[in-house]
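Only a single protein chain was left out; the remaining protein chains are all shown in position.
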Amino acid sequence: MIALTALTELTLSRHNPLVDPHLHIWEWQIPVYLFFGGLVAGLMIIAGVRLIALRPQQREALVCCTIGPLMGLAFLSLGMFTLFLDLSHRLYVWRLYTTFQITSPMSWGSWILLLVYPALSANALAHLPEAVPSLARRFPILVTVSDAILARVQWVVGIGVANVMVGIALGIYTGILLGTLGARPLWNSAILGPLFLFSGLSTATALLHGILVVTTPDEERPAFADFLLSALAQLTQARPLDKNIAPVLARADNSFLTIELTLIGLFLLGQMTSTGIHQQAASLLLTGPFAAVFWVFVIGLGILLPLVLQSLELNNRIRHTIAPVILVLFGGIALRFILVYAGQQSHWFQPLN
Amino acid sequence: MSCEERVGSSDLHHSAGPTGSLKYRKKRVATVMNLSRRRFLQISAGTVAGLSAVDLTRRVVSAAGKDAQSGLKRIPTFCNVCFWQCGAIASVRDGKLWKIEGHPRDPLSRGRLCPRGSGGIDAHTDPDRLRTPLIRVSERGEEKWKAVTWDEALSFIAEKMQKIKAEYGPESVAAFIHGLGGKFFKHTLRAYGTDNIAAPSFAQCRGPRDVGFTLTYGDDAGSLERTDIENAQCLVLIGTHLGENMHNSQVQEFANAVGKGASIIVADPRFSVAASKARFYLPIKPGTDIALLLAWMNVIVGEKLYDKEYIDKYGFGFEQFVAEIQSYTPEWAYPETGIEPETIRATAREMARYRPATLIHPGRHASWYGDDAQRSRAIALLNALMGSWGRKGGLYVPASMELPDYPHPPYPPAGKATADNPNDRYPFADEVISTGIRDATISGKPYPVKGWLVYSTNLMYSLPNREETIRAIQQLDLLVVVDVLPSEIAGWADVVLPESNYLERYDDLHIEAFREPFITLRQPVVEPPDDQKPNWWIAKKLAEKLGLGAYYPWNDIEQYLDARLKGGGYSLEDLKREGVIVGKRPPIYFEDGAPAVFNTPSKKIEFYSTQLKQAGFDPVPRYTRPEPGPAGFYRLLFGRAPMHSFSRTQTNHLLMDLMSENAVWVNATEAARLGLKNGDYVRLRNQDGAVSDRIRVKATERIRPECVYMVHGFGHTSRELRFAFRKGASDSQLITRYKTDPLMGGTGVNVNFVTIETEA
Amino acid sequence: MNNVEHSAKPYWNPYLSGFGLGLVLLASFVIMGRGLGASGAINAFVATAMHQLAPDHVEKSAYYAEYLGDGVHSPLKDWLVFEVLGVFVGGFLSGVLANRLKFRVEKGPRMTNPLRLLFAFIGGALMIIGARLALGCTSGQALTGGSLLNVGSWIFMMCVFGGAYAVAYFFRKQWI
Amino acid sequence: MNAPFYKFGLFGDEASLIIAFVIGIGFGFFLERAGFGSGRKLAAQFYFRDLSVLKVMFTAIITAMTGLYLLSRLGFVDLSLVYLVPTFVVPQIVGGLLLGIGFVIGGYCPGTSCVSSVTGSIDGMVYVAGMIVGLAGFAEVYPSMQSYVQMTPMGQITLARLFNLPYGLLVFAVVLMALAAFAAAEWAEKKVTGTSPDPKGSITGGPWRMTPVRILATGLAAAGFVALIAGDPYRGSHASIDTRDLAIRVGKGVDKVQAAQLADWIIQGRNDFKLVDLRSERDFDAYHIPTAQDLPLASLTPDFAAHNDRIILYSGDGTEAAQAWFLLEAQGFKNVYLLDGGLRAWQTIVLFPQKSAGTDPAVFEKQVEVAKYFGGAPREEGTSPAASVAVALPKLAAPAQPLIPAGNSSNTQPKKKKEGC
Partner (left out) sequence: MSRFAMVIDTRRCVGCHDCVVACKTENGVPEGYCRDWITEEVHGAFPTVQLEIRSERCNHCDNPPCVSCCPTGASHVHERGGVVLVTHDKCIGCKACLAACPYDARFIHPDGYADKCTFCIHRVEKGLDPACVSVCPTHCMHFGDIDDPQSEVSLLLHSRPHHVLIPDAGTKPCIFYLT
């Protein structure tokens, strides 16, 4: 006989759209936004570090220092657009910027997002003439600005530090946004902040690595990238890039992936050793309805496989291809999709079926 | 499971919704109306446009956040979503119905309605309702019609009726009528010369109970039951699911009893809502109630726990009764009912502890297993042992207002006896047996029945075995259906007459016996949206077409009502304003001086019934074991949900929002064994191969493993009921068998068994 | 990326790779109680894609009903879909390790690219219809059923080779 | 340990998807290794230039076949639980022919096209697109063909059952056939291409030394030979039981249901168990416990109930029930119980209870009524139990028969998951 206290049925007559039978308020827009947010955070940090680390006259590694920030601006706009798409009362979006709500991560985030634009733009401007000479020829002012920035070390360092700081804030914010929603036990972990930060870093590194592979001059480009992507490479009109940086990026990416894996482990460990509600939430990923996609897409395809491939690349066993890049980017999206979707299904009241 | 489970759709319209939702509602109305143009004709585009414009302006007004209080009117009336007819006050804001609340001075509602009453506003604009009289143009049941004027429709009916009268006699027209609104149709038909006027609420619902009580006390339990639940200290419910059955006053009293800590005993194969409030829950095997009742009485008699003084004073045949029940020990009842002997003893003692404030509730819907009149008699006897009839906390003596009827010429002398009960096959049937009329229609015996008038009862849901109903319909020369909605039975009609909604018309006064005498008035709150007419108008016009105009010596209903009220010293003007007149409460308990009159042959409470003995039945109830179902089958049980009335509320968007389809309750262990999960769709197939529509599984710990349960009224097959069409499944579809009560012709329907088939 | 050999490594010996394949199949039998497959995944994919594009049409179709199931679980959450996903990954791993990744069109020297692609398309369409009729393709029927001594599989296998050899002559230009 | 693991519930559906992924990786890896990412190499099969397809396929088939055979024969795998695609002769002939033609035209089969496209073959990608479009088209004409695709069904049937030959013999025959085919293939390749096969990689070519390939071939041949003499791999004739576990359960008595308890369950209307009468049909007709189903021991097959059903067995004195209990335990039924004391206990305890000195009169009265309910009666005090056996069992009313054909109830089976390709 089951103990009298065992909850055997829970029936709710509520049937509100987006809320029942379980919360499904956030569709693809939010995970995509979180992905772009993380990616931009990663790009900012990498670009910022490079900016600080490089002496101004050493105008190399533009992938990180210019293309990164430029793409960051684009991705940020895309991300904010998907966020906008998610809003259900869109015409009132300006209300975000009429107030600052100190307890609301989303309010913090909306202001951080505003800081990202100037930081990224300054970063991009610093090396823009080298990255896109044709543009510089047409608008000489860009050269002036670039020279003005690069001439002052404190400016360069300032921009770099700003990029790193805002990037870290942005990356952590994308995780904390979910982490503070205590009503959804799966999300209720501060580890989501660093996890999304490092996931963002790994996707950003992978993206830069991918650009590097694609833009490598024709003869050195791996055959695999030949077919369609060479055309793309032409379009970038980039100067030959320092190919030594590719292994650095791959190595960095491997580190970030390893940290990400560790953080996922810690995250699940924390959940599994917490209350029954949290254990139930974690089991959504470990054995429940999201287990297959979690293990296969996030862990297998998104982290382990690129780790293996990049290790092989680093050991010169195989060529650098864009395959690990695609996998890491894909894994980054998958992680956010799964966490967003599984989190919405986790609940304090787990109705039995 | 309570009464009139099986009554048809009527009076169910959605009126203008609440302010904020009008925008959404408007859209729906417009689209549906487009669709409806194909079938139900004559919808003027102007109506739609007009409605929309009003909606729009109101939307603007309400968005501004200010209620124009000046535009608020509060009109008293009484509800008709179920037959309980609670007094209500409708609020009309800017000419639109806004909400309905209980009438604070009405003794039935005591200021509070049930969800169906509150949701009654979502009528009026119901896109599915009937709009204009219709005459069939193709095969019966094909639902093809032409729209006609009222004059054409009524002339058509009158002509056919005259023809039937000439050919077969007036008795060959029969009627099935439910509710207060049928009064004028009865009047017209009596004037025409037939007494074959049946209500499914007798043979399919509360008839067995009333016969069982009348055999014992000479009076029945009443419609508005005379149960003093509020003052009961011990309340016994046997299959009665108060709370799910939402008869307002009873539920209010039930909640008060619970609040006061009354001891509640529930015997039900299903753990009902009432069971969750009970001190004792007895998970009884279906169909074995009499065994339990006999064992209880055995204990009470054996341990001399009964009210000796009361029985000495009022009882008849107690010694024979005692002798008869000697053998029904709790141990004997154990294998029959599955209730432990100790539990039976404990509950019997519990009842006795609180007597006479111990009420064994007579229930309402009581046509279950074919032995129902005897079952009700056993309940009546148990109440008698407790001395609760006529006592506080038991079954009180109700009182009623008296108003003279409007004078009319005498009805023509009775010709042939009614067709339903030839040779008094069911000697204790004291009303017309609806299934008997159906049998007579099919067989043509004792005489042919060629015309049916169906008012406000969906026979496809209210009579068991739809096939037989359809076969009877095929024998008819005329089938007239008066209804608010295009119900399933309307689909088979030759002529469909659209009645106006209960919020759009006057009806006769509501005068019922209750704790205190009262009169309530139904008056129009809003105008009917289309060419619908009130029942009194239709019945009067039909009488005039039949040349019986003399029976309606008044011009309109206000004149009729005013004249009746004047007869009691009241006026319509006052009642329109007040809505309710409550008289002084007379003594309703024996101890307060209420008369202890028993209209039985012995003029006493008959523990031993000589009437039954003479007719060849058991003078004291006996138990027969219910027949088991085939292996692997589940017994099909059905009942009610608080937010729906029978099959008549499934087009009410507000109520459907609360419960949009029914589910079949399956014991959780059984469900797991069958591989069924909560929410899976299944179909039920009964022992005769009838298959239900698809229905969701509710895998629950709240039901015995060998039966399944569903809420009655869903699974509509009438295409015109677009909003309700094929939502959930209908138990009526699966009730192909019934067992007739030999005493009074009631149809026991819990004798059907089903298997569960997974939906592909 | 400097010291990487640029030439593709040779294929494995057919018997040894066949043995490896056999062991994978055996593992599938032992762990799952079922064999391998491929075409079923395409079914699930097409059903999902069509359901996205034309939900009403698909919900009415008798064919898709089987794959859409109860509407609660995505047809993509299917054993074969995940298995085929693995096939992609395994093929890629093997290819990348053997340096065989290259955009190319497989054909004989006398064949033009567009024609070859057209043939590939037609072949694919024919193949999947055949697989659907036979309740399996070379993996699901021939390989799996073959090792279970399934009657239908052996009939099927004979017909595959029969059909292929019968028409091979007419398509020789494509391959040799 | 029982395999297939999935069918024995070692892991759930979600985990099975992860396993599918891993198995798929192996599948794809070996396909690519064999060169099946190349359409040209595959098509060469049909021009006798490179018979890799035949070699790989048949090596895989005989490896899996002999491996599965041996594991089943050792009792590790329950072969009956391995899914067998049902046979429909005509659709499979037509399908096979279409597939063969498609193979030559397209150059791939579905599995190899995946490998091909992922290694960069454009034609492989187009081929996949062709499959998708082809299938979408087929779905549209499917309704008109629905009856056709179910033609000539033979059910789930193996060659062994079709020809009524020992399974092992067929395994051996297939191994031999495959080896012969390999030799023929190598000969044909040599004929067509004019080059002699690589001695290290072939079975027939080169000097007669033990290369890995030859070791493999010998091993497979040996396994085939073992199969020839080792008998039928299907379970039933051979199963394993954890005797210690059984002993512990028997010792605890958790495998038994008391007669009085069973009577209560029947009265409570519980039907979460199957009551099985193992006596002969005649005995069953004469008397059986209400709600029981008749299943003489000889006709006991594992498909009479699901593995997770709760089953209560009884027979006259309990012997047959105990035997059946073992058989069912061995076949992996998890909830099998014995009616303690069999029908005899039912008789003495439930049907004809006897008042003993210590019995509470109220309890006894209940027993009496239960007895009456089941058609029995209390025994006089002092009558010996032996005498009671002589008391005739009550005559049962004709058991309630289903009013509709029993076939309908089969629909209550849980929905089967799609299997196959």
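For clarity, chains are labelled A, B, C and D in written order, and residue numbers in each chain start from 1.
The rule we apply is simple: a contact is a pair of C-beta atoms (placed from the backbone, for glycine too) under 8 Å apart; a residue touches a chain by one contact, two chains touch by 3 or more.
What you see is a predicted model, and the numbers here were worked out from it, not measured in a lab.
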item: Interface partners of the hidden chain - shown chains only, full complex considered; value: A, B
item: Touch criterion as defined above, residue of B:V258, B:L403, B:A596 or B:A631 at the omitted chain; value: B:V258
item: In chain B, positions touching the absent partner; value: 17-22, 24-25, 28, 62, 98-99, 101-102, 112-115, 118-119, 121, 242-244, 246, 248, 251-252, 254-256, 258-259, 271, 273-277, 281, 283, 642-643, 653-655, 657-659, 667-669, 700-705
item: Missing-partner contacts on chain A, residue numbers; value: 1-20, 23, 25-26, 86-90, 92-93, 95-96, 98-99, 101, 103-107, 109-110, 177, 180-184, 275, 277, 344, 347-349
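Rule of thumb we're sticking to: only the chains that are shown with their structure count from here on.
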item: Sites on chain C at which at least two other chains make contact; value: 70, 77, 82, 85, 89, 92-93, 101-103
item: Residue list for chain B, restricted to those that touch at least two other chains; value: none
item: Residues of chain B defined as touching chain D within the complex; value: 285, 329, 331-336, 338, 341, 628-633, 669-670, 673-675, 685, 687-689, 704-707, 755-758
item: Partner chain A, residues of chain D touching it in the complex; value: 12, 14-15, 17-18, 21, 120, 122
item: Of chain A, residues touching chain C in the complex; value: 220, 222-224, 226-228, 243, 246-247, 292-293, 296, 300-301, 305, 309, 312-313, 316-321, 323
